[in-house]
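Excluded from the complex is one protein chain; the other protein chains are retained at their positions.
Chain IDs A and B follow the sequence of writing; residue 1 opens each chain.
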Amino acid sequence: MGIGRIIRDALSFGDLSRAERLGIALFLVAMAVFPFAVKSGFGRAVAVQFLLYATLGLSWNFIGGYGGQIDLGGAKNVGFGAYGVALPMLWWNAPFWVGLPIGVAAAVLESLVLGLALLRLRGHYFAIGTLAVALVWQELFTFWRWTNGARGVLLPLKPTPDFLYMQFGPVGFHYAALFLFVLSLCWLNWFRKSKLGYELRAIREDEDAAASLGIDVLAAKLKAYCISAAVAAAAGAFYAVYYGYIDPASVMHMDLSVMIAMTAMIGGAGVLWGPVVGAAVLIPLDRYLGAWLGGDALGIDFVIYALIIMLVAAYQPKGVWGIIESLAPARSAQRNEWRDA
Amino acid sequence: MSVFLEVSIQGVLMGLTYALLALGLTVIFGVMDMVNFAHGEFLMIGMYAAYLTAAHVFPDPLVGVPVAGLIGLVLGALSYRLLVRRLLQGPTIAQIFGTFGLMLFLRYGALAVFGPNLRSAPGGLVVGQRLVLGGLVLDGAKVTAAAGSALLFALIYWFLQRTRVGLGLRATAAHREAARYMGVDTDAMNSIGWAIGGATAGMAGALLVNFYYVSPTVGMVFAMITFTTVALGGFGSVPGAFVAGIIVGVVEAVTAQYFSPQLKLAVIYLVFFLVVLLRPHGLLGAR
Partner (left out) sequence: MLLEAKRIVKRFGGLVANDGVDLSVDEGEIIGLIGPNGAGKTTLFNCITGFLRPEAGTIVFDGTDITGWPPHRVTRRGIARTFQLVRNMDGLTIEENVMIGALARTNHPDEARRVARSVLELVGLDRAAHRYPGEMPLAVQKQMELARALATRPRLVMLDEVASGLSPEEMEEFAELVRRIHQERRVAFVVIEHVMEFVLPLSHRVLVLSGGKPIAEGTPEEVTRNPAVIEAYLGESHAASR
């Protein structure tokens, strides 16, 4: 398969409906001009966090959305990416661009090895397995001394903006996050049209049928699981330089895993832009709720997410995408009719 | 050797409570092929029920055991009626997210209501009592929790084996369709399964309060231990839950003694991982 073809597939959205294409274009333009339109530090921070979580949601979609494997341990990859940047920077003053491949490689390698075992589990078992693995990593990173344990890592600050260390003002961070997001979106866009993407969707629908049609189920899942890890780890690397401080409780916590999966689920699991919608609902909700309630209303934010997630699961497992679909039944029926003729 | 023996006995004591916890989860799994992610939170609610009873009504968490059982029972049945019943019509992904959402709801709801502080029982008949048996010194609260758990386990086991409702539950677990054709109200069985799950978890929590602190996030720790236990014993297997509970308790105690208390959870997760891989149906699992 030629590289040109891959790039063409990654950049082409031709198979989506007009409305979807228009939505994506408008969204990208809005994100591109955002720092010029919004000057408030708070608004800009919300935007960066939104892009970060949207990217994490996209990473989840590879294995969870298209593959139907409910990964509840996404935070471990964020952690590997973040520590991959933070520790070398702390120890050897290594630039971000050295740490990034280290973190991504660590996440992919771990996913490859553990995935070989985890991905043999199905349904609930896989979900519990991923939860357990992520908890173990969090415990180990808290327990170990070489990771700085529970104290976490404070990244050395550079006096001036520095591209090598990815330290710059809010506008710089915004475009860096946007770049990472667009890259992930294109990767997912390629994936969903690729052989691997079809294989994962078949596996999501019925593993035995997929195997009977010549799909190496474990290998396909493993590939998607590793891609997912790579994207999440890259986002984790960005997380480290953006916040400047990481610890196991922030980058490896179960709450983060939950947020990642929820972003995709609420927007629409297995839909290209589902995680974007999910993050657009969750992140502003989270930040404005936090600002509004202040520090003393501990837990209220997650109580609200929990309600949303239960409602979505009980009434609309397809998420916001499902709501849109049910609002426009006429259109999809029309499309079918047209194709039948 | 005597240290090992003592540690093992401590492990067995804890393991009996794990067995009771696993029983509730395994009944739900057996009856409806579904993992209840909120199981640890049912336990946490039971702990708060007992703690609050001890703090405000009567200064002994043991009095809280029936209270916690009742609250757990209602909580379990309500969870089924209001949420799980709807989830069953959806795909697996909805089932996982649904009970996971319930877990988050209870956990962070408790955080909002009770705050993040750890609390422990103000005192009670067995709290802090030392029990000396020959050369062995045991914590009276742990012995009580173990004995209570074993008793409750036996009671539920009897209920499953010897009553009509128990028979209905077992029939539903064995073959839902066939049970329905033979006139078993499987929907009611689901409700009862969840009520048993909630009640046993709640009472286990109340027993734990005699020697364990309460916090809104305590559920996760026990949930993971319970998942491990159920996996080890075989999803849906009641005798398996008993044997596996004791094994997990001993493994935990031995790890804490010989490696590090901080690593005991990591080792338990490792056990879970190995078990599900090597023996997907558990030690005593069906099939």
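For this structure, a couple of remarks:
The rule is short, and it goes like this: a contact is a pair of C-beta atoms (placed from the backbone, for glycine too) under 8 Å apart; a residue touches a chain by one contact, two chains touch by 3 or more.
As the structure is a computational prediction, the values presented were derived from the model and not from experiment.
The undisplayed chain touches these shown chains across the complete complex, A. Within the full complex, the residue among A:F13, A:F143, A:F168 or A:Y198 touching the omitted chain is A:Y198.
Residue A:A209 is the one among A:A32, A:A150 or A:A209 that touches the chain missing from this view.
Although one chain is not displayed, its contacts with chain A can still be listed: residues 1, 193-195, 198-199, 201-202, 204-206, 208-217, 270, 335-336, 339-340.
Throughout what follows, only the chains that are shown with their structure count from here on.
Per-chain CA centroids place chain A at a distance of 33 Å from chain B.
The touching residues of chain A, when paired with chain B in their complex, are 68, 70, 72, 117, 120-121, 123-125, 127-129, 131-133, 135-136, 139-140, 142-143, 254, 258, 261-262, 265, 269, 297-303, 305-310, 312-315, 317.
Residues of chain B touching chain A in their complex: 34-35, 83, 86-87, 90-98, 100-105, 107-112, 115-116, 216, 220, 224, 227-228, 231, 260, 262-263, 265-266, 269-270, 272-273, 276-277, 280.
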